[in-house]
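My structure is below; once you've seen it, I'll send some questions.
Shown here: the complex without one of its protein chains, the others still in place.
Letters are used for the chains, namely A and B, taken in the order the chains are written, and counting of residues starts over at 1 for each.
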Amino acid sequence: MNFEQRLKELKLNIPVLSKPAGVYLPAIKTGNLVFSSGQLPLADNRLTFKGRVGKEVSADNAQRAAKIATLNALAAIKWSIGDLNKIKKIVRLSGYICSAIGWNDQAKVMNSASELLIDVFGEEVGSHSRVSIGVLELPMGSCLELDLIVEIK
Amino acid sequence: MNFEQRLKELKLNIPVLSKPAGVYLPAIKTGNLVFSSGQLPLADNRLTFKGRVGKEVSADNAQRAAKIATLNALAAIKWSIGDLNKIKKIVRLSGYICSAIGWNDQAKVMNSASELLIDVFGEEVGSHSRVSIGVLELPMGSCLELDLIVEIK
Partner (left out) sequence: MNFEQRLKELKLNIPVLSKPAGVYLPAIKTGNLVFSSGQLPLADNRLTFKGRVGKEVSADNAQRAAKIATLNALAAIKWSIGDLNKIKKIVRLSGYICSAIGWNDQAKVMNSASELLIDVFGEEVGSHSRVSIGVLELPMGSCLELDLIVEIK
């Protein structure tokens, strides 16, 4: 399975890497693991969805944001390793959702990120462990942030 | 030390794995590390303690929830590696407590999870690093979520 080709089939583009929001790198390789930095749903360095999910941002739009941030995480990992075909396993997806009080569908929002990973990498490589939490605020007022840990060949 | 036997001595049961709250796996193995997904205090697929600690949920009940979620995390790891005796080291316990405003005893709640790990695995294997934070909301309205990273033989 060629993941770069699979992205094309799904008409998904690995975006141009947005400028990190601070003095850190998009991703770091250590041994066979690559840690992406926390990714916002940025497109062309602009936030696509801002505000609290369950209040200013609908669950549908939060799912769109999760897909954008996931592609940004893949862009960050590609920046580090050059070729997404080097990925052996998606290890961990962590999602931080800026939530309205009493809104508890964090898992539903993160499912769209999980599904995208399985679409691109297939069940065997793409299935991952996950943590989803609802946070009070995020950098730039983003509605969500997520990061990936992947194992490479 | 036989950890499966030690669980029996402590009259602790590794529960039947609850259905993940989304499209992800209970745990993932990468090299010698196993990452559990975020675990809620579920029993028979139902949340045992729901709401904000320091408000709807007492610190005592949150400690009960932390023990249940820790056993769920061990169930997730056992699902991945087959036998808890393969565990060489508990590496990291991360706890996310749905907190009332002004309530700051997150560490006290997570202590009950840490103590359970040390009871089962002993000081040498069970002593771990830890992160505890107070979050705004959690999936399904849970009072807490936690995840484990363990090293295996």
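Keep in mind that, in the parts below, a contact is a pair of C-beta atoms (placed from the backbone, for glycine too) under 8 Å apart; a residue touches a chain by one contact, two chains touch by 3 or more.
Please read all numbers here as calculations on a predicted model, not as lab measurements.
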Exercise. From the listed residues B:7, B:42, B:74 or B:93, report the one that touches the chain absent from this view.
Key: B:93
Quiz prompt | Where the missing chain touches subunit B, by residue | solution = 31-33, 89-93, 99-108, 110-111, 114-115, 118, 127-136, 149, 151
Self-check item: Positions on subunit A where the hidden chain makes contact
Solution: 20-28, 30-31, 35-38, 94, 96, 135-141, 145, 147
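One rule holds in what follows: only the chains that are shown with their structure count from here on.
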Quiz item: Distance-wise, how many Å sit between the C-alpha centres of subunit A and subunit B, to the nearest whole number?
Solution: 24
